[in-house]
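What follows is a short report on a single structure.
Note that this is a trimmed complex: some chains were dropped, and none of the rest were shifted.
Chain naming follows the written order as A and B, and within any one chain the residues start at number 1.
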Amino acid sequence: MAKLYFRYAAMNAGKSTALLQVAHNYEERDQRVDLYTSALDVRSGYGRIASRLGVTREAEAYAGSTDFETIYTFRPAPACILIDEAQFLSEAQVIQLHRIAHLRGIPVICYGIRSDFRGDAFPGSRALLTLADDLEEMKTVCRCGRKATMNLRFDASGQQTLFGEQVEIGGEDRYEAVCARRFYTGTCSG
Amino acid sequence: MAKLYFRYAAMNAGKSTALLQVAHNYEERDQRVDLYTSALDVRSGYGRIASRLGVTREAEAYAGSTDFETIYTFRPAPACILIDEAQFLSEAQVIQLHRIAHLRGIPVICYGIRSDFRGDAFPGSRALLTLADDLEEMKTVCRCGRKATMNLRFDASGQQTLFGEQVEIGGEDRYEAVCARRFYTGTCSG
């Protein structure tokens, strides 16, 4: 009865902290967890999960070629699989993780950003939103106090932009988690 | 502070009943609600919402050409917009509804099936899962007692099929809401 969980949020909600806390909870009971993050995310170094609260930890770096079902055919089952930056998973990888939860009985908890600065889903998030057994929002707020559900990207002049590549790791100072009203109108009021 | 809600489920969870109950709750307080269902779904007649509990009601039938923002530019705001069979919305229509909630302050509650018999999201569901402010699962169970999150389609010989058109309205006797284990293996046990 293991499940595939997707804990999604806008940027900077505290996803990595939450993941590291879950890992700690298992390990306190002497249970093994397997940690993954995206090879695309090298902000804190390759294969490293870093919380904005200051806690960091090594993890395995998954790439497009990573086949999770093959890994767990050979590796003994951990108590839990934890995946950070899960928005970068491919649809095929999400299906692998869904199958691992239901056919091998290993809980899989994925943390990721729901949508990009254009309002489009990331590929991993799209598949997780479709297949995960449990969708849980990690709430964060816009500067106006409303729930932040969207992500803005700013261009070099500080203006909101809706164009450009989906993935541009780093440059957090160029992103802001905002309410939908700000996303559509540029202002929280009115 | 109105929101766009997506209440998703596998087939036959009771989505239409829940929608009709919400409509009743508003109207008991003399508040107007606008009801929509998909023009594609003519199982109970065109523009008709029918609950498996036996309650039915007229609704407006939305099609691909329906522009919700134009409608509410001219029509006075209701207390709530309720949309059944929301899996058939286009991505553009979901964005319209998201804007209506946040820019016009009208709550919008969408009810729909999350994924099809192949495990793919429906277009409306994909956009709603990405943009809705509130994702709420309506739970139903597989015959084994586990949560049903997937939908099987059977072919004429009663075998699970993964091929065919996404939309084939009617033929409920050819569908079954099942747990993920049954979806992947054909059996709930093991």
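Everything below uses one rule, namely that a contact is a pair of C-beta atoms (placed from the backbone, for glycine too) under 8 Å apart; a residue touches a chain by one contact, two chains touch by 3 or more.
Given the structure is predicted, the values throughout are model-derived calculations rather than measurements.
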Exercise for the section: Of the identical chains, 2 are shown; go ahead and state how many the full complex includes. Expected result: 4
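In this text, only the chains that are shown with their structure count from here on.
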Exercise for the section: Could you grab the centroid distance between subunit A and subunit B? Build each centroid from C-alpha atoms only and quote it in angstrom. Expected result: 27
Exercise for the section: Sort out for me which residues of subunit B touch subunit A in the complex. Expected result: 1, 95, 98-99, 101-103, 114-115, 119-121, 125-126, 129-131, 133, 135, 137, 146-147, 149, 179-181, 184-185
